[in-house]
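My questions will all concern the structure given below.
Omission of a single protein chain aside, the complex is shown with its protein chains in their original locations.
In this document, chain identifiers A, B and C correspond to the written order of the chains, with residue numbering beginning at 1 in each.
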Amino acid sequence: MSQVKDLRWKNGIRVSELVDFYEHIGFQSVELQKASEVIVKMKKDSAKVFLTFTSNMVTSGLRGFFAQLLELGVADIIVTTVGGLEEDIMKASGEVFQIGNFQTDDVELHEQGINRVGNLLIRNESYMNFEDLMSDILHKLYEKKARWAVSDLLREIGLMLNDSASILYQAAKNNVPVFCPAITDGAFGFHLYLFQQDHPDFVVDVVKDFGNILLVTSQDDKKGVIALGGSISKHHAILATLLNGGAEYAVYMTTAHRTSGSMSGANTNEAKSWGKVKDESDVATVIGDVTITFPLAMMRALDELSDEGLLKVAERQE
Amino acid sequence: MSQVKDLRWKNGIRVSELVDFYEHIGFQSVELQKASEVIVKMKKDSAKVFLTFTSNMVTSGLRGFFAQLLELGVADIIVTTVGGLEEDIMKASGEVFQIGNFQTDDVELHEQGINRVGNLLIRNESYMNFEDLMSDILHKLYEKKARWAVSDLLREIGLMLNDSASILYQAAKNNVPVFCPAITDGAFGFHLYLFQQDHPDFVVDVVKDFGNILLVTSQDDKKGVIALGGSISKHHAILATLLNGGAEYAVYMTTAHRTSGSMSGANTNEAKSWGKVKDESDVATVIGDVTITFPLAMMRALDELSDEGLLKVAERQE
Amino acid sequence: MSQVKDLRWKNGIRVSELVDFYEHIGFQSVELQKASEVIVKMKKDSAKVFLTFTSNMVTSGLRGFFAQLLELGVADIIVTTVGGLEEDIMKASGEVFQIGNFQTDDVELHEQGINRVGNLLIRNESYMNFEDLMSDILHKLYEKKARWAVSDLLREIGLMLNDSASILYQAAKNNVPVFCPAITDGAFGFHLYLFQQDHPDFVVDVVKDFGNILLVTSQDDKKGVIALGGSISKHHAILATLLNGGAEYAVYMTTAHRTSGSMSGANTNEAKSWGKVKDESDVATVIGDVTITFPLAMMRALDELSDEGLLKVAERQE
Partner (left out) sequence: MSQVKDLRWKNGIRVSELVDFYEHIGFQSVELQKASEVIVKMKKDSAKVFLTFTSNMVTSGLRGFFAQLLELGVADIIVTTVGGLEEDIMKASGEVFQIGNFQTDDVELHEQGINRVGNLLIRNESYMNFEDLMSDILHKLYEKKARWAVSDLLREIGLMLNDSASILYQAAKNNVPVFCPAITDGAFGFHLYLFQQDHPDFVVDVVKDFGNILLVTSQDDKKGVIALGGSISKHHAILATLLNGGAEYAVYMTTAHRTSGSMSGANTNEAKSWGKVKDESDVATVIGDVTITFPLAMMRALDELSDEGLLKVAERQE
């Protein structure tokens, strides 16, 4: 059992040093350090890693970090919601989002043609440019075939992009499938709908994609889930691992609490009920804003994985 | 402007009386009373009402209440996630869920073949019975046609059920479309997948269903959103109203906070930026567990709507 | 074990009926119904009841409800913070607070001489009137003696008031001691300080008051704690019961979560570690805004206690 110790600052302290010390502070800092260790364990144990996140995280600057994780071979399967994918494509085409604040006058923003996601701002123009991009993309896809499983379609889009900080680009380059169980829940869906109006045989096959996520791992694989935020991204990854016997490792980072009975707030205790988690040290739930907690936990893990030569292109990072 | 007044109990106090008084207490009670009033306003103004909820609410006893709201003509469009629909079907076939507690030993539960959703318990057996039901349902659907928009498929299922407390049943009987943008994210998806393995031309057309939700209201309709919890249910309803010019009325009830920048935590302030909300009194955000807050706000509204003869089958309720 | 059942509305439904049904809904509604039952149990078992609340609840309309609970003999000991007592005195002298909203322009409010507590508004003038009241009160107290234990001082103030909706008034009338472990943490403290400048022998004896709260119950008494919100009010009541062997019953209602390790978020599980709680059914923790949850749980309990003749002046309430 670990002891509480007195934290001390020293000039130029590294993220890894601070996160290592979190083990001795208490409350959520202890969980965060543990989450970082569980991530290292799942990689050392060659588990297939499901990384899930919500759209607002892709609106944020975490987007490039997710792309880098794909480049480094940290994640094997991505599950996310469509809003984030739209914004990944927007950013890949040069759109820039601004930092605003939570107390903005929303009526005034509306008049300026600006949309707010928490304290982040997206111009209407970015969505209009996206419309043109999508029209072009869908025509190219349709030329190849009329019926697409979602992850196949997203892979094709990734190959059309040219931005090393793009999630879809790095996923495609690194053969990481991207699953999106509600592909129509965004502007993307509206463009798919318009396209189908003119091309009635155009089908997005979500049922086939369920097979794809099932087959991307097997009963024999060790599996780990890193779920950032809640929503269907988290649920879908857990479902996919359960149907293949459950995950051995699980890290949940969220602002939601278990007391509402929601999936977003469900903690990793349930993972023990899957029957495959061997002990407490293989799961961690961290309550807090993912924009703060995830870089901390993951960067400490990356430092360690890099030092042990367990990153795909570690040599190129330094 | 309203004043703070001293609350007093009297024996046998009615829900409507207490919620009316909430206007004078403070903090979230004020928002709850306002939410109740906004619901009444949207009905009196003949707005098309989108009601959205998450799966765990259908696991709970709110399920029958949602069905009753359809019977009473309160909601015109439902948006939800697939887990809840599965459980609505299970319950319609006689399955009973138990009340447990949040601090259960999950390993022990697993050994007993019991699944936990917060403090609610579902037996594995219920899922196995569901498998048989689904197989039967899908064969019947496929006999009719091979390509289904989601809401059409859900309507057919509703017609097969025979339970007045079922959401799908009441939706079908009352011509209320049920939208589910991530239809494969659950056991339902697995059964669709297995069925498609044997019937490759079987297609669930999510793109077509995007058209359905767009066309269920028009630019000319007044629109209201009652979003319980967050997730894609809430997002999808807001998206559908935005593409038709925005909603005039919005009530959000959730445990999430705006500080994380998530959709679940986004409050109704944003609704003002849609340009259609006329003033503060047309929107309300209530922070709290929906199992407590929604019956309060809605039952006070129902009492008033009933007294004014604005419920579909009000006479049968008393 | 209880079952999940389908909730149904009927016109004019009473609070007691709805809260009774909460047992069958799920998540926090289940906890709320349980909290109501634990309150009834502690009264039937003749436990000495500690009721604790934070200042903002007295700012709200719960203030008159707390006073009524004293009138009805429901609470035997009050623990709270000084801000609430200031506002109880203000209201007893005729001050009226307004309902505002959470998104007010605070700079503008400041210019209007208005203070904001969440969505409640207090005029500067109310504080200035309070200054005059306090000066008068302190002179009267000092004429009696120079050294006061806090609860004795608060009792004297209660006797000077003449408002049946006042907490201090009803506490004094009904011989319920009011404890306030941080009596100087507010405008009250400032006035005490100014008075002591002119009367150096004037002493508020907080140490003596610790003896008072210890002696108000004994090891032999059965004890119950109803803690609304967190802070030192909750902590002080728990401390006092622990030093007398622990409480048999505990109901916590709060918006805080256990994950931060704070007292505000500590749940009633810890109560089991005191060794006196006999089983799960004697404790309940309800997560949610107290302005919504407490009237529900307590009013259902009052209906039952009234029907069984267990309220002090029940006959006068109807």
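The rule is short, and it goes like this: contacts are C-beta pairs under 8 Å (C-beta built on N, C-alpha and C of every residue); 3 or more make two chains touch, one makes a residue touch a chain.
Computed from a prediction, not measured in an experiment: that's the story for all the values here.
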item: Visible chains in contact with the missing one; value: A, B, C
item: Options A:K48, A:R63 or A:R155, residue touching the unrepresented chain; value: A:R63
item: Per the touch definition above, residue among A:I78, A:L153, A:I287 or A:L310 touching the missing chain; value: A:I287
item: Where the unshown chain meets chain A, residue by residue; value: 1-16, 18, 21-32, 56, 59-65, 67-68, 91, 96-101, 103, 118-120, 165, 269, 280, 287-289, 291-293, 295-296, 298-299, 302-303, 306-307, 314, 317-318
item: Those residues of chain B which, in the complete complex, touch the missing chain; value: 26-28, 103, 257, 259-261, 287
item: Contacts of chain C with the absent chain, listed as residue ranges; value: 54-56, 59-60, 81, 83, 102, 106-107, 109-110, 115-120, 147, 181-186, 189-190, 192-193, 196-197, 202-211, 214, 229-232, 235-236, 239, 243, 255-266, 269-270, 272-275, 289-290
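One rule holds for everything that comes next: only the chains that are shown with their structure count from here on.
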item: Distance from chain C to chain A - Cα centre to Cα centre, in angstrom; value: 44
item: Whole-Å separation of chain centres (CA-atom averages), chain B against chain C; value: 36
item: Gap in Å, rounded to a whole number, between the CA centres of chain B and chain A; value: 27
item: Junction residues of chain B, two or more chains touched; value: 56, 59-60, 118-120, 269, 289
